[in-house]
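Shown here: the complex without one of its protein chains, the others still in place.
Moving on to subunit A:
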Amino acid sequence: MGASEALTDPSSLYNVGNNDLSDTETVLNVRNALASVQNGESDLYDQFVETIQINNRSDDALGAQLDALLKALSGSVACIDVNHHRRILSGIFGMSLWDHKPHVMDALVDLIISLAATSGKYLDNCLNMLIRHFVPPPWVIDRLWQNRVIVQKQDVLSRVHGALLKISLLVPLAPSRLLPMLAQQLPKINKKDQVVVIYVENLLKLENSSIGQVGGGMIFMMVMERLRDLDLEIDWDDILQDDSNRGMFDMELEDAMNEGDELPVGSLNQDTSRGKIESLDKLMVACFDHLESCNLHGRLDQVFEKLFDSFENFILNTYKSKVSQFLMFYACSLDPENCGVKFGSKLLDIFLSSNKPRPTRQVSLWMSAVAYLASYLARGKFLPVSYVATMLKRLVDECADYCRICNDDIRPEAHQLLYSGCQAIMYVLCFRMRSILDVPRFRSELIPLESILMHRLNPLMVCLPSVVAEFLRQAKAGGLFVVSDSFIFEDLLESELSRAFGGCERLDTFFPFDPCLLKSSNSNISGNFIYWSMVRPTYDKDDDEEEDDAEIIVNGDEESDEEDEGDLDYALNKMSITPKHSFKNKMERERLVKMPSMIRPSTSPESL
């Protein structure tokens, strides 16, 4: 049949408002038109192409025409030839659901699904075309606060997700082809747009669907990588107006955060930094919401494994990320018995894997893992004391073993694992000393600690002075033990020796779960977070003027008036070495630097 038999008036082809019979006729006519292209007669075909390229939302008649054409094309997919009908195909793949009314959207989506399922040649193009919708056009981004735009967004994205699911049902291998495309179309970090947030929201929605069963791991990898990249782009030192290079780890601006103040932004690069901070904040919140919904559906356990894999891949080895790691913290806080326990155990396993014979030495990784573990155990409000005690015991045992079998090298770099392990133990005890010492069983598990700290490798001299000082102060006050040499650090927050063991990544000053600096993210975290100001140390914080050093128990000479412990406890307390210095002297006590709530080398006096 040649084109001459086809109707010359295109509008009659569409026959709007019709019954089944004329639908079939329409399909037949379209098929004829497509077939006739090969014979060189393409008038109708050209008109089809023109109709598809019209982009006028408001014209209802055109919309109806387009609708009918798309439906007819869905019925003639088998007649579309990839070579002869290039123009109409590129027209179809160039269309966007954002430009059309819902009924046209439906027709277009059906056509795409038919194309994808009917021939393998169009599958990739169809998937790409659908994924492109995850990046809304600029006019949508600019008006996201308007109600009708919100409705439009919902209309488009729900249809896109529905189409992706239907295609994966009809073509089982589609998800595996989809994933690399998702990675490719992930928007680059843009200073002004928050397009990446919308894209990631859609990615997470996919993770929740059946496609996520196949590709959830890869989706989390993409998201984690993007979070990390954005995190690293932000110059946190610039933000916090810290011109000193030495304060590498975070400051506890808990007062500002608790009052809901905005983060003080430096005058330089204000716009770009603020834009990136907002993007990162929104991304984190989107991820938190997703994790919460996973938890509600009982999937968090399964998701956690994938989450940890992507954390291990991208975050564990990145020492400058300030915020991304809180994804793990949040996931653990949602499900402390399962995920919370698993996170700690996995980190500990990584640290302990240093004992197994390995082809490569990954000292930085092991040190990073133990630093994460320490920060996690210290800050996780939802972690029961028994769990913290168990973890501490294993760390103590590991360090004790190391001390027994170590070699004679006295350089700090040779024993990085021991020092990072000891510092981890001391850091956790700075936060948890009181609760651990309150339970005799946990207290007795810490007995080997004394010999470790007294070992010839001298962890107390090498580890970060601020941590050591606070630890010792609390240890003495709690009666854990008393160390004979006095450790006077003269306001040092770090020392050459600690720098030596920390290495070039400064793992000696690495406390990854220091308070989150982003406002919205922090509001999700703060309920489960232990701030330093919340910690009740074994000594009395306000008590600097007191002459009465009743809390410091010194080898049976003094008795404690305030801490009236039973005789048994008192006997246990006497695991101390005869002190040369007595802490009755106020001057000496002052020389011990207390752990400041603002951990940074500052020229201004500390505020309490």
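One rule holds for everything that comes next: a residue touches a chain if its C-beta (ideal position, glycine included) is under 8 Å from a C-beta of that chain, and two chains touch if they have at least 3 such contacts; residues count from 1.
Keep in mind that, in the parts below, contacts and distances are computed from a predicted model.
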The complex lacks one chain in this depiction; which UniProt name from "Mitochondrial ribosomal protein L28-domain-containing protein", "tRNA (guanine-N(7)-)-methyltransferase", "DNA-directed RNA polymerase subunit" or "Cytochrome c oxidase subunit 4" does that chain carry? "DNA-directed RNA polymerase subunit"
Considering the complete complex, identify which of A:Leu97, A:Leu123 or A:Ile234 is in touch with the unshown chain. A:Leu123
Which residue of A:Leu169, A:Leu296, A:Ile410 or A:Met534 touches the chain not shown here: A:Leu169
Residue positions on subunit A contacting the omitted chain are 27, 74-78, 114, 117-121, 123, 169-173, 177, 359-360
